[in-house]
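Shown here: the complex without one of its protein chains, the others still in place.
Each chain carries a letter (A and B) given by its place in the written order, and its residues are counted from 1.
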Amino acid sequence: MAFTLNINGTDMEVEAAPETPLLWALRDHLGLTGTKFGCGIAQCGACTVHVDGVAMRSCQFPVEAAVGSQITTVEGLDQDGQHVLQKVWTEMNVPQCGYCQSGMLMAVASLLNDIPEPTDADIDLYVDNICRCGTYPRVRAAIHKAAELMKA
Amino acid sequence: MTERFKLSRRGFITAMLGAGGALVMGLSRPAVAATVNAEPWDSFGEATSFTPWLRMDNDGKVTVYVTHPDIGNGPLTQACAYVREELACRWEDIRAEYAAPERNEALGGVYSEVGGALAYFSGRSTSEPRRTAYMTAAAGARERLKSAAGEAWGVASAEITVSEGMLSHSSGRSAPFTEFLSVAAAVTLAEEPKPKTREEWTFLTKVDPAKIQIPEIVTGKAIYGMDIRVPGMVYAALRQSPVMGGTLVSYDFEAIRHMPGVRAVVEVKPTEPGEPDKMKAVFPLGPSAVPAAVAVIADHYWQARTALDALPVVWDDGPGAKWANTEMMNDAAMGAARKAGDNIELSVGDVEAEFKKGGKILEAEYLTPYCDQVQMEPLNCTVKVDKDSVEVWTPSQHTQQVFVVTVQETGVAPEKVKVHQTFVGGGFGRRVYGDDSRVAVAVAKGYPGVPVHVIWSREESVRQGRYRPLMGAHLKARLGEDGLPSALLARVAGGPGFFTRGLADTALPLVLPNVQIESSVVRDFHIKTGPLRGPGFNSNCFFLESFLDDMARAAGEDPLDYRIRIYEKWEDEGWVKILKVLKEKSGWGSPLPKGQARGVAIGNWGMGGKPHHGTTLGSVVHAEVSNSGKLKVHRIDVAFDTGRVMNKDAVQVQLEGGAIFGLNLALNEKLNVEHGRIVEGNYDEYPVIRMGDTPEIHVHFEALTDHERYDEIGEPPVGPVGPALANAIFEITGKRLRTQPFREHDLSWGGGV
């Protein structure tokens, strides 16, 4: 079946079965490999994208349900890495292997959309992604830094 | 092979000289996006590098060839930092690219000869031989540029200074490197320059650059193994015999043939790898043996995966199925640990005679379970097998191992085998054997002529691991009149492939007058094991350091002071220094509310029985246990001695990550066995610490002894953090945790909140 998805502001055609998870439509059909596969059962967050501005796990999001929504992937943050989160992440040496970080960034972006100045407790709730490398202390510090920069 | 490459066989210096006038800089390939060989390496034969380590292009970009895959630990960046130190180019102009193992092969080990044993294509980037290789190459390039500029400007090259990619002279003349590239390429130096000494460094240890690949990571452009897209590529979903060592009886392709996108089912037959001719594998090849497996090939991964799930497959479980449950295996390991060991790892004095004296004798048993690395990127590999050539794209931890495995599995001549290293979504030891790549090669052999991207589901990744081995330990000690141990007997046992590292070769047994350390192998365990961040150490440190805490308490002493008394006898002062730093910085001894306590532990990763080797690390964990047994870890303090550090921030990051890893291993991780199969398959059943569970982590650099070494940093925290937590829990609850994971224990207790 053919579906039209709006991804990072552009309409794109996907030819896939309706139950195909958005994750695989993005990665295999559209070549947007920034969104990662980690678990496939919504436990790790590596596949986090925004659906109408809210963080969702694309591995458990059927492509049929994405029609009519605005999807944003890590590629849609800023292609040149000029998004404040991307800059802070680079400066503060946040990623280790980096595999979880697209999802991490999308979860954080969603958090900052909702709560411009999150508390540590807010961060714990909104950013429940797994990072096996253990970048959590850096991610937390970087969120606070980004929030500060965005306020200024 | 051209003459040029043959000449370079003797190493990079000759390669440079031997190339002579043929050394042309900056002509070849257009700059590709930074670090990754996502684009097939067109042909190293046409490369026009300074040396195998370095190349400069006309646009001023400097490419550093890095042998060791970056699994998040930063070797790409470190290699670039060495070059930056000597070449004085702009940091922004440096890119890293993975060195090709086929090039190494063609050039007679040009990369792998540097750094010894495991050090090439793996491990840390701070070893002295590697550093020297990069720095010598970069210094040679710098001197050639200076010489070329001196010639052009008519001044002595020694008067020319380099900075930020510019050559300048006091006369006011200056020019960018690029102006002299081609001339410099033809320069022959009378002598290759020596790398700068530590005192002369202006970049190394002064600037702590963040990892150079981060801009690619945060834009989603970084290409991991999972992200390889090659024209004409198809996808394969893989299933291996659910019980390791089992065989395939039958499958029914007809049941799925009609499903969308499905192309084929490939059956993989088990093989027993021997040693390939003349090529020496780095890690043993046995653990890379191909198991019985089926793979469904389809146009898209989702299609392949769905069809695989629907494919009727019948397995013969084989002998492993006799292990009905985990307890059976635990009992077998403990049973072996209770008997005299097959191997004597260390024997000093006479422990039995000492035990006969009586007095305070302690005895305890410990157990650590099978655990998986659960690195975030599930295993995967892309392979194209043609009649007489093979191309592999792999997120490996050891590119050269994959190269050897591929040559062996296909029988294709080494010069026709290309291996592209991609970014790696976590390793932790899981990606060293090349078993993941080998099974992908085996699948691609069954579907030749087309690139096949083989993906293991998370469940497949977890259930077909090379695990931290199941290990049991039986320990016995006697305390002397001074309260310190006068004898220690340790017997450990586990399945084939377990590690004794950190048991006999660490400081504790080496300072005691009577020590006996034995090990035994339970041969009929069928579960495959392998390195997991701090292999051996991550179990043995738990055994010894928990037991040592028991001794301190039996002696009625403060556990931290007790350790100082013991390690004062050890000639490497780092141990005591660490304990003292921890005592001061962690708030050790300061009062805590009821229900909270601190625990301490210390160990060394990599010392191999010698002082001033490896990385010693101590940890204090501050934990809280509620009345009902709910555990919260508030804070972890880490102090360490790895001699010196090269990039302080990189070290800090690794220690934070390592502490979290060690905490999770002790707290949460365990695989269960049921009729020979691994039960857990995904993060829902195999919990991993998340943001909200992460304690404060304080890394202290004050214990560094400035000894002349830059040792490994990823593994060390994984040993002591677990026992430090166990020791804190004992302090609170009076319950001694002798098995991991701690979450399985009922920690409820009488007092407190």
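Please note the rule applied: a contact is a pair of C-beta atoms (placed from the backbone, for glycine too) under 8 Å apart; a residue touches a chain by one contact, two chains touch by 3 or more.
The rule is short, and it goes like this: contacts and distances are computed from a predicted model.
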Record lookup, UniProt, unshown chain, options "Cytochrome c", "biotin--[biotin carboxyl-carrier protein] ligase", "tRNA threonylcarbamoyladenosine biosynthesis protein TsaB" or "Phosphate transport system permease protein PstA" -> protein name "Cytochrome c"
Of B:Ala310, B:Ala353 or B:Ala413, which residue touches the hidden chain?
B:Ala310
Looking at A:Ala55, A:Cys133 or A:Ala147, which makes contact with the chain not pictured?
A:Ala55
Identify the residue among A:Glu13, A:Glu91 or A:Asp114 that touches the chain left out of the display.
A:Asp114
Had the left-out chain been drawn, it would touch chain B at residues 255, 259, 305-307, 309-310, 630, 682, 684-687, 692
Residue by residue, what part of chain A touches the chain that was omitted?
18-19, 21, 40-43, 45, 48, 54-57, 60-62, 64-65, 114-115, 118-119, 121-122, 124-126, 128
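Simple rule for what comes next: only the chains that are shown with their structure count from here on.
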From the C-alpha centre of chain A to that of chain B, how far is it in Å?
27
Chain A contacts chain B in the complex at 16-17, 20-21, 24, 27-29, 31-41, 43-44, 46, 73-75, 77-81, 85-86, 89-102, 105, 123-125, 127-140
Interfacial residue positions of chain B with respect to chain A in the complex
70-73, 210-211, 213-215, 217-224, 226-227, 229, 235, 260, 300-303, 373-378, 423-428, 455, 457-458, 649-650, 653-654, 656-661, 682-684, 688-692, 694, 696-697
